[in-house]
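The other protein chains are all here in position, but one chain of the complex has been omitted.
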Amino acid sequence: MDNGMNRRQFLTAAGAAAAGATLGPLVPGPRAYSAEPIVVGFVSIFSGRVASLGETGYRGLEFAIDEINAKGGLLGRQLKAIKQDSAGKIEDAVRVARDFVTRDKVDLLMDHSSSREAFAVREVSRDLKKVTMVTASETTELTADPKARTPYTFRAARQTLHDGIVGGIYAAGVSKAKGMTKWYSASPDYAYGRASTEEFFASLKASFPEMQIVGQAWPKLFEPDYTAFLTKMLQDRPNACYSALWAGDLVTFVEQGGLYGLFDQIAFFGINLADYTILKALKKVPAGMHSGSRYLTNVPDTSANKSFGERYEKKYKELPTNWSQECYTGMQFLAEAVRKAGSTKSDDLVKALEGLTVKAPWGVDGTVTLRKRDHTIVNYAIGWGQTQPQAPWVPKTSSVPWDKILAQEEAYLKSKGWV
Amino acid sequence: MTRGGGPLLELAGVDAFYGRAQALFDVSLTLRRGEIVVLLGRNGAGKSTTFKSVAGLVTVRGAVRLRDRDVAGLAAHRVARLGVGYVPEDRQIFPHLTVAENLDIAVKPGPDGGVHWTRERLEEIFPILAPLRRRAGGALSGGEQQLVTIARTLMGNPDVLLLDEPSEGLAPAIVKALAGLVERLRDEGVSILLSEQNVRFALRVADRAYIIDSGHIRYEGTVDTLRGEPEIMKRYLAV
Partner (left out) sequence: MDLGAFAQCVSSTLCVVSQLTSALITGLILFLVASGLSLVFGVMGILNFAHGSLYMLGAYLSFSLLRLNFGVATVAAALGVAVIGLLLERVFIRHVYRAPLLYQLLLTYAFILVLDDVAKLIWGYDFVSMGVPDAFRRPPIFIGRAPVPAYYMFIIVVGVVVAVGLWLLLTRTRFGRIIRAAADNPTMVAALGVNVAAVSAGVFVLGSFLAGLGGVLAAPVRSIFPGMGFSILVESFIVVVIGGLGSVAGAFVGALLIGFVRAFGSVAFPALEEGLVFMLMAAVLLTRPRGVLGVGKEL
């Protein structure tokens, strides 16, 4: 047997594979400018079932950066982003974040990871004292627990608790009208799925004490087959089901549930359903499902939001996702803080970011704020409504005023001992 | 006695290698049509390697001619299709297949395209086969396995049969039957190259003999001549 030949072929294949796997294409550098660019390190998932997290989030960031650079950049310097794939692995996310800071000397970090990795990246931010904008992890605890908070981590992503409060109030209204007392849940088995489900039910129970939970399914993240959970749910005969499944998991769950006629019998409340990637991936969007808004051009129903969607679609030939919107908004916060602080030093930025209000298409009144106390975003649009099989998919949404959301949030945080 | 027509199988100056280790040195031997030739030698002398050199199972240098065609370096299945039937020393029956399935795998026409052996014919020569048909290969006794492997090889209609130590580990009564079988096969037109440590058995059936030692051929002659060379037998075969 010709061993030399084998080794060479094998090396070629292995080399090609390694190159393809570990090096995401880097962003082309900006044209030559006098000053060094301000660099944002973007860690996210670019492979596997939730590659859309990284891909569409990065587009949101890039979209914001292009707009800022077109207006002359920041402090006379251009903005630039570098990105790397963590593949959803905690250890890789930590390594990427550390390398960005220590090797690439990035000025700012953007952590666009699932909650599994986000808690670990938070510790990198704490350790290396690097300002980090979290743009995907929604788990309340990440910023709400005062014992674990870090001064350098901010969140421009939704917080499960806000969504859960609005969802619970909305669901209570539907439940009262239809007498749906028996509830079920099907959420992914990790911090985000657990927190989101608990907070939704807490809010639902507060407004509709008659409700009871008759069963809960906790499939693992990226579960390929939900049949066993679905058949169990059918036997338990709930009136309604809440789900914090997301992306491909949610699509699969809805497809497989549809085969069992599940949604003819059980009202479905999916907090992550109304996002364009999901709506377009579903071959047939079932009518009458209840969903929280992720990104929709009509939530909030403002000209600024509609224009954002249109400009983005013109550039990328697809509508933004919630993740694009969150990264776009996160970059607005960072840029405004750099301008205000006149530097990219962490301590200056922290001061500038705390309590910062910026204009954003996503804001209910055209602005959003990073709350000083816990560094998380407030005043963004949250709506719940029912699906229809064709665009705009969720034509009408109802919401809850932010003062009511905040009051209920305070009560919940107290019950957790976090305030 | 002398028997046989022209040369059917001929090794000329064959060296054989396992990786870098050389196991045969300049081995030359000839099997003529209709002959039974025995290769004698101690354990590890190079008998099995010689057979593997023919069967295409070991790397060789030199010429292995089958009916004047050089088959050295050909893949094992090609050598087999040219009419070489190899029955290895350790039998190598397929343990998870039944006897019938073992036989079925080996079915192919002979080098002349003809089919000489069928299961029915073999069951006539080997009466023991018929009742074993559905037994798993792994469940047979050593003697049964030996007969099945020979029968299996015959299903491929070879005209050269390489029998590597067929008598090893068999009871004397079975060895006697085996001798009869080998002669019968020769009479059916199969030329046989046999290797043996059992000198008595070998000298009973063979026409000519070679002695191999440390990978070198040390002796060549008729069986009758060898019988008159006790010195040689003692030196190379410890008899």
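Lettered A and B in written order, each chain numbered from 1.
FYI, a residue touches a chain if its C-beta (ideal position, glycine included) is under 8 Å from a C-beta of that chain, and two chains touch if they have at least 3 such contacts.
The structure presented is a predicted model; accordingly, all values stated were derived computationally and were not measured.
Screening A:Tyr190, A:Trp218, A:Phe263 or A:Tyr316 against the full complex identifies A:Trp218 as the residue touching the chain left out. For subunit B, the residues in touch with the chain missing from this view are 55-57, 75-77, 80-81, 86, 88, 92, 94-97, 101-102, 104-108, 152-153, 156. For subunit A, the residues touching the absent chain in the complete assembly are 1-3, 5-7, 9-10, 13-14, 16-18, 20-21, 46-52, 54-55, 217-218, 220, 222, 224-225, 227-232, 234-235, 247-249, 251-252, 255-256, 259-261, 277, 281-284.
The rule we apply is simple: only the chains that are shown with their structure count from here on.
Once the centre of each chain is set as its mean CA position, subunit A and subunit B turn out to be 74 Å apart.
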